[in-house]
Structures are given as C-alpha cells and as structure tokens.
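Every protein chain except one is present and positioned as in the full complex.
Order of writing sets the chain letters: A and B. Residues in each chain are counted from 1.
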Amino acid sequence: MEPAAFFQSLLSGASAGGIYALVAIGFGVMYRTTRVFNFAQGDFGALGAYVAFTLAVTWHLPFWAVVPLACIVVGVLAVVVERIALRPLYRHGEAYTFIATIGLAFAIQSAIQQIWGPRPRVLPSVFGDTAVQVFGLRVVPQLAAMLVISLALAGALYLFFTRTKIGTAMRAAAHNRRVAGLLGIPVDRIFSLAFFLGGAVGALAGILIAPIGLLTPSMGASLGVPGFIAALLGGLGSMPGAVIGGLLIGIVQSFAVFVVDPRYRDLVVYAAFILVMLVRPSGFFSEEFRARRI
Amino acid sequence: MTEHLLELRNVSVRFGGLQALDDVSLTVPRGEIRAVIGPNGSGKTTLLNAISGFVRLARGEILLDGRAIHRLPSHRRVQAGLARTFQSASVFGELDLIDNVRVGLHRTDPHSLIDAFIPGRNERLSAETRRTAMDHLRAVGLDTHAASLADSLAYGQQRLLDFARAAATKPALILLDEPTAGLNSTEIERLRGDIRRLRDLNTTVVLIEHHMPFVMDLCDTVTVLNFGRVIASGRPAEVRADPAVVASYLGTRGAKP
Partner (left out) sequence: MPANLRIAPKVRRLADAYDSSFRVQGLASIARYTLLIVVLWSLLPLFPAQYQTRLANLVLVQAIAALGVNIILGYAGLISIAHAATMAIGAYASALLMMRLEWPFAAAFVGACVLGALVSAVVGILGTRIQTNYFLLVTLALAGSVRLIIVNESGLTGGPTGLFGVPPAELFGWVAESDSAFYMLVVPIAALALYLAQRLRVSRTGRAMIALRLNEPAALMSGIDVKRYRIAAMALGGAYLGASGSLFAHLVRFLGPESFSLSLALLLTLMVVVGGIGSNAGTVLSVAVLVVVTAQIQDVGNAWVFYYGVLIMAMLVVAPRGLASIVPLVRPRLAALVGRRR
C-alpha cells in the first residue's frame, strides 16, 4: 500500500472512530449513572441529524445555532423518556429498562420515517467536503473536523467528570444509588442530567457524521452498533476506553476493505469484536466494573 | 474424610486498594456450629463470598473436606457440598414456595429433560420432589403458604424460605449470612431449632451474626474478624471476655494485635 493511501485510510477510519467514540461516551454516561443499557443511543444520533437537517436546510439557521439546538432537542427528549418510561422500571431490574429502550429505538426510527419520509436526505458540510492538500496528503476538512471535535469533546467530558463537583456526584450516584441519596446528592436530577448529556452527545455524533453520508431513518443502527462495540471494547463506562475502542473500530472498518470484499466490511468488525471479547471478556479498561456480582 | 470440614489457608481478598481479607486462616471441624462476628466492614460477608466463589482470592486456598475448591465456579462448589443463604432476602419472586425449594433440590433431582416429556414419568417425579420440598417448607413453618408466590411473603418469611432452599441442597457445609436479621422472636426460635436439626443431620454450619444472645446460645465456637483479620477465636464465653474483641467493638484501634 502506498503511504498516502495508507494515511488517507487511517484518517477516514480515525474520523469515523471519533464519532463511534462519541456514541460510546454518550452511552457510557447513561449506563454508568443509571444502569440503563440504552439500545436507542444510535437512534438519538439519527434524530439529531434529522433535526439539524430541518433547522439548517428548511429554516436556514446558521450552523452555530443548529448544533446546540438539535442537541438540546434530543437531550430533552431523552430526559422526558427517562422520566416517563424508564424510571418506573428501575425496581424491576436492568432487563426491563433494556427492553424498553429497544422499543424506543424502533419508535424513533419509525417516527423519523413518518416525519421526514423514507427518502435519503443530505446535510451539507460546513467544513467543506472537498479534499485539500496538507503536506502532500489529501485531507477532507469534514473528516478532520469530526476527529478534532470528537476528541476535544471527549477530553472536555473527561475533565467534567473527574474535576467538577457535579461530575463527581454523578459518579457517586453511579456507585450506589441509596448511599448517594443519603449523602444529599439529588439522585433524580443526576439521572436526568445523565440522560440529557447522553442524548445531546449522541445527537452531536449524528450531526457530525451525517455530511459524509446520507440521512436515512435506519442510520441509527450504523451508528449504534459500532458505538456499542466501542463501549464494550473499552469496558463499559470508561471514557478513555470508549475513545480507544471507537478509534480502533473505525480504523479496522477502514482497513478491512483492503482485506475482504467491501460488502462484508462489517463482518470483519463483528469478528474482531468477538475475538477481542473472547480474549478479554470485560473489555480493556473496566477495572471499576469487575468482580461486582453481589 | 478429614477432621476439619472447612479449611482456609492464608486467604487474602483485595478490592482495588482495599484489603478486605488479610491472610485469614481458619479451620471448622465437622459438625460444628461456628459464628463469625465482627464490626461492620470487618470482612464477614467477603469471607462468605470467598468461600462460595463470588469473589476471587488474591492469595491463599480454601479446602472443603480436604479438597481445594477455591478455583471452582460457585455451582461446582455446591456440588461439592456447599450451600449458603444471602444477607438480603434472596428468593425467586415469581415462583411459588414449593418451586423455590425445588430449585434447591436441583442437585439431587434425577429428573432429566427427556423425563419431562414422557407422560406419567414427569408427573411422578414431580410429585416426589414436591413432597420433599413440602417437608423442607414444613421445617421452617411455611408449608401453609406453599402455593403462594415468594414475592408475596413478608421479609422475615422470605429469609426463612431462602434458608429452606439452601437446606434442601443437602449440604455438608452451610453458610448463613445474618440469618436472624428481619425475623421476629418466634421465627428466631424456630430457626434456632432448624439449625440444630441441620447439624444433627451432619451438616456443619458457619454463620455471620450480630444478634449476640443467639450466637452465645447456639454456637460452639466464635471467630472474630476485624479489618479483614482474625483477631480472636474460641468458646463464646472466652471470646466475650477477650479484651481485643471488646476493644474492636468499642472502636479502639490500638487493639489490633
């Protein structure tokens, strides 16, 4: 392989990987705080992209307004869903909330199809999607922006969780709901915050990846599946793990086309995932979640 | 057949930086009722979890009847003759009481999957395990509720049901995690009789307990844990008089040996 082609594959893989990392982070924020395994995380991304499409293309809002608005819309939806449909299920156990989010995923997908139609849509790129020459390499600005923004956001969230009081409170609520309540941490509001953040970060992932492909009602699955696998590889709830897992999957996907029939690209991802999980069943960075069976 | 049914050799368990069990060695002779006491966080439940395979040992070994069990998964330890109850009520809520105990009979029930599909054979084997299960329920005084769902029981009754399920596995060694918590005085009396009866049937008992009169009356030997270490062991009266034990309960740190 030529070095130039190699670097281009690496960049496009890493860019998609950054997005998967965002999906995994949003998912992890919800899971580690509320123990909800949110199957609809990818569909939050799809919804975010469609809302952004309406704001940008139909209402002609500027980009700096579109992104936060779309993220807030999806974040608020996530909070509402948690309040109404998930909170009554916590006492029944994780399986029940999990099944509820499967229902949510299909509801979102179908709602998108009803509102925006089954026809694919295009969300234009603000960073530009024609390649420019950088040090002799052809770089697509949108891809570079995806990578930079997702890594920056991951870093910011990491600081939020480790350095701020409210982030620490969220980790405490994750550790033991009852004790956190006794310590005066407002668990209800912490849960809402976790869902807002998870939904908003998920939406951002969808908005960022949308311009390199098409908007389709089922795009949530192509976002969610690698996102879950990334979260898993990194060890659920570990933020550095999610980033490394996401990048790894993006890069494997990108290079898989050189090895196998491109139509079977995703098969390589599944196989790689299963192989890794067989070697290391709890992921790479899951110290805090291990050995807690009682 | 070894003299000591249960033997722990230099067992250590670590959770991250926390040393939950620190070089614990103890032996429990066959047929004894042993209490493990100690302040909260002293490692009592971790000890039971280590013996039953819910936490991994950092170091040491555990022998049941002379056989090393610390590498076996939990269910294999049960097959080797171990049973336990849990600290919080631990029942199968959507099953009725009979079926809860029949789960405990799993190991001894000869009913295969094929048997289930042979008309007549299924009914007959079921009738037999139901009768055995009923006996176990009668022992803890729950036979009148046999057809209710376990969810519908009061907390104390659920704990007794958990005990009945554990006893149904016909264990050589049973671990009881705070068996009297949540029970009223009548239920405690009954439980005391049940534990004695279990011992008379050749079962060795290790229990964690905070209820001191219960321990002093029932148990042959008491082991005291503090900060994950054994600080005393002996007859109930001796242990009660031990200054180190008194100090650990009053919170004097200088008492660590």
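Rule of thumb we're sticking to: a contact is a pair of C-beta atoms (placed from the backbone, for glycine too) under 8 Å apart; a residue touches a chain by one contact, two chains touch by 3 or more.
The structure displayed is predicted, hence computed values, not measured ones.
Asker: Which of A:L61, A:I99 or A:I212 sits in contact with the chain that's absent?
Answerer: Of the listed residues, the one touching the omitted chain is A:I99.
Asker: With the full complex in mind, choose from A:F7, A:F63, A:F160 or A:Y264 the residue touching the hidden chain.
Answerer: A:Y264
Asker: Among B:F15, B:F54, B:F227 or B:Y249, single out the residue that touches the unshown chain.
Answerer: Of the listed residues, the one touching the omitted chain is B:F54.
Asker: Of A:P88, A:P120, A:G155 or A:P186, which sits in contact with the chain we cannot see?
Answerer: In the complete complex, the chain left out is touched by residue A:P88.
Asker: Determine and list the chain B residues touching the chain excluded from the picture.
Answerer: Considering the whole complex, chain B reaches the absent chain at 52-54, 73-75, 78-79, 82-84, 86, 90-95, 99, 102-104, 106-107, 109, 111-113, 115-124, 126-127, 129, 162, 165-166, 169.
Asker: Could you pull out which residues of chain A are in touch with the chain that's been left out?
Answerer: 37, 39, 81, 84-85, 88-89, 92, 94-96, 98-100, 102-111, 113-114, 118, 221, 225, 228-229, 232, 236, 261, 263-264, 266-267, 270, 273-274, 277-278, 281-282, 293-294
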